[in-house]
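Some notes on the structure that comes next.
Every protein chain but one is kept in place in this view of the complex.
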C-alpha cells in the first residue's frame, strides 16, 4: 500500500525536493501545502475579492489553504514537519499539533539550535531528525525494513 | 488523489454544470443529490407504494434521497452548498450543518442579498463565494496551487 | 440522569418558555442560543471591535455565538429545532443538520404549512411536532414513560 | 453546566490571573499547564532521574507535562491560546493545532504585530483577541448572553 | 463511580425487578425502555395524532421510544439483553447489535432452548446467563470483586 | 464510486440472487454472510477442533463468521436486512442494530405480517421494502437518480 | 477535576497500596482489576457454571473480568501498567496496548532488567518508572505542578 506522507512547514529551502528525490522508487505519495509564497498569501483576495484590512486579507487566504492542508494531514500516514532557522513558523507547529491530535505518525525535521524551544513538539514525535536524508532513511526503513549499513550512512 | 466534491443545494439553475465544466481537467469527482425534481419528490411512493398523506409521501422520498446524500457528504472532501434566490432551501442549510459537524471543508455559494440570513452558515465555511467561477478557482487552487493572475481573473 | 435538551431556532415567540414551563418538575436541563436579538447580532463587534463591512460584522458575531451553540448541541441528548412562520431561518436548519450528523435525537417543531419545504429535515427527526405542548409531552414520556390520557391531552 | 476553559501559552505575564479575576462569578473551571518555569522544565529529571543529554532531559519533562496538558485540552470546552511578544512559543501553536483537530472552540489572544505570522492559527479560531479583557467578555457572553454596553466597554 | 446498566428486552415478566432487588446496595443506576406495553405502543399517536395506517402508527411510536432507548444504551456501561420464551423479540436482538457496535459490555439473559438461535448474539456477549440471579452476581463481582462462595450460590 | 451493499439475513430463499441480477449493470459490490448453512454452522469446530458442548460448538463458529460479517457491515454503504417468514432470525435483527449504531443506511426487506414485530427495526431504517425488486429499484435510484415509470413498475 | 487512574498489572506485591498511600490527599480516583487471584480466576465458573475444559473455564472468567477492566481503562485519564519480575504478564502488556490505542496517558512501572523486552511498551508511554514513589510523584506533579525538591527526592 502506498504510504501517504505530508511535508509540512518551511518553504524557503528545497528540503521537499531532497526528500522526494531521496525517496525515489519507494511507494510513497507526497503531499504538501502550496509552497508558492505569493500564491499562498494572496489566494483569498485573488479569488474572493480584495479586503482593505490586512487581517481579513490573510484570513481569507488562510482558510482557502486550510481546505488543502487539513485534508492532506487527515489523509496522511506520516506527517513530516520541518522547522527552518528563520521566521516564527507557527503554522508548522500548528500542523504538528493537529497531526498529533489525529494520532498521525509525526516526524520533526529541525536544526539543533531549536531543540529546547521545540521540546513539546519533539515529545509528540516518533522521530526527531536533523536533515532530509534522515527523513528519507526513515521512510525507506518503514516501507522496506532495510537499513543502509551504519558505515555507509556515516560516510554518505 | 482525487478530490471528492459534493455539490449541494439549489437545483433550478445550471450551476453544477458550470462548476463541472470550469473544473474540466482537474482530478475531481463531483457528486450531487438527484436533481430531477419530480423523481426526487416522488421516488418514495414510486418505489415503495403510494401514501394518502402528503407528509408520509414526502417522508418516504426524503429517506430514499438521504441514502444517497448522506453517503456523498460523508465521502466528500469538500462540500459546496449553493443557496439560490428562491424557496426556503432548508435542505441546503441542513446539508451545510451536517457537513460542518463532520468536519468537512465547506464552501458556500450564495447571492449577496442573503448575506445576513446566512451568517451562521457562512461562519462555518472556509469560503463564501458569489458565483460558480469562484468555486472553480478555489478547487483549482486547492488541487494545483495555481492562481489565475489577479488581472486575468478581474477581466475574465 | 438529567436530560439535556437544546432548544434551537426561532426567537420571536415565547415557545421556549412554554416548553420550560410545561416541563416543570421533570429532570431536564434546557439550553438555548442567546435569544436577545441585538446582543446576538452585535456581540462580535461589541467585544472585538467594529468592522466597516457588514459581512465581517456578522461573521465575528456568528463565530462567538458558535462557541455557545456548538457546545450546547454537542452536550445535548435531545435537540428541538423550531421553525416559525417568518424569515429564512437557515441557522435553524443548519443546527438540525449539525445535530443529525452527531446522532442526536432530533425533534422538529414546525407549522403545517412548512411540511413540504422541511421534508429532508423531518426525515432526519425522531418526531415532528406542531406545538410546544407536544414537545413537552414527548419529553415527559421519554423521561417517565407516562402518557396523559388521549382525552386529557385533547382537552387540556 | 460548568464551562471548562484551558488557558494555553505564554507564562511570563499574569494574563491568566487577569482572565480568572475578570471572570469571577461566572461558572467556569479554568485549567492551565504548569506555569512554574523551573518545575516545568526539570520535572522529568527531578522525578525520573538525570540525563546527560539536554535532548532527553527536555524530552522526559515534556512528556510528563503532556500528561497534564493533553488531558486538560481534551476536557476543555474552550481553549484560549496566548501568544506573547517573546520566544518561539511553538508549544502554544502546537496546542492550538491540537485543540483545532479535536474540534474545540479556539480563542487566540495575540498582539497585533503577530497578525501575519499567526494567520493560519487565527483562521482556525472562533475569536482573535488582543487583551485578556476581551477573553473575559467572550466567556461572559457565551455563558450569560450579556454584553457590557458598547460605551461602557469602550471607556473601561 | 456509578455503573450504568441498561436492561433491554422482554417486558412480560418481572426480571428487571429481580435484578434491581438483587443488586440493592450496589452503586448501580439501572435504566430500561418504557415497559408499559400500551403506552409504549401508542405513545406516537397519543402525542402526535392518529394514523390510519398501522405501519405509521407503530412508526411514530417506535421513534419516540428510540429517543429514550438509544440514549440509555449510549450512556450504559453494561447492556443486559433478556430474551423470553415468547414473541419475535427482534427489538431485543436489535438492541444487542446496537450495543455491540458501540463496544458496550453485553450480557445476554436467555433460556437454554434459544441457545442455537442466539449463537451470533451470544458470540458478541461477555456473559451468557440463564437467570436474573446470575446477572446480579456478575454486576456484584464487576463492582466489588467479591464472589458468593460456590456452595452458597448453589444453595441459595 | 462503487456502492458497497451488504445483504444480511435470511439464507433459505434466493433473494440475494434476485437482487444481484436485478442490479446487473449498476456499480455495486455486494457482500453477504456465508450462506452455506452447514459450513456456517460447523466452521468453528471444523477448523479449530471439536467441542463436546453445543454452546461452544456454536460459539466458535459464530465468532469465525463474525470476522467476515462485521467487516462487511463496517465497509458497507448500505445494509439490507431480510427477514423471512420462518425461524427466530435474531442474527438479522442483531445485524440491523449493529448497522444502525454505525450510521449505515439501513433497508429492511420483510413480509407484511412481521410489520408490528419489526417496528423498532423499521424505525431505524431508511426504507422498508416487501420484495427484492423494491430493493433493486432503490439501489438503482440511489446510484442513477432514475425511476422506472410508475406505470412500468406497476406492470412489471 | 478528579484524575482517574487505572492501576494495571502485577497483583502479587502491594504496589497499588503504596501508590494510593503516597497519593493521599490528591484528588485521584484509583481503579484496578480484581486483585484477588482466586476470585479473578474462578469468577466465570462460580457464577455461570462449571466447564470441563480449562480453556473455557478461563475464558468465561476472563470475559467477566473484561467487563470491569475495559470500562476502567476507558474511563481512566492515566493508565499505570506494572510489570513485576515473575510470570508472563501478557495481560499487563495487553492493557498497555489497549490504553495506547485509546490515547490514554500511559505510565509504565517496571524493573530495569525488563528494559529491553519492554522497549515497544516503553515507546508508547509518557513515563517509565522504577518504583511506586516515582508514580506518586508524577501524579502529584500532574495535579499540582509541585515537585519535591530534587535534594529531598534524592534523600527520601
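For reference, chains read A, B, C, D, E, F and G in written order, and residue numbers begin at 1 within each chain.
Just so we're on the same page, a residue touches a chain if its C-beta (ideal position, glycine included) is under 8 Å from a C-beta of that chain, and two chains touch if they have at least 3 such contacts.
Worth saying up front: this structure is predicted, and the values here are computed from it rather than measured.
The chain not shown here touches chain G at positions 54-55, 58-59, 61-63, 65-66, 83, 87-102, 114-124, 128. The set of chain A residues touching the chain not shown comprises 1, 3, 77-78, 105, 107, 126-129, 134, 137-138, 141-143, 145-148, 150, 153. One chain is missing from the display, and on chain F it is touched by residues 29, 34-36, 39-40, 42-43, 46-48, 60, 63-64, 66-68, 70-71, 75.
Here, only the chains that are shown with their structure count from here on.
Per-chain CA centroids place chain F at a distance of 42 Å from chain G.
In chain G, no residue reaches two or more other chains under the touch definition.
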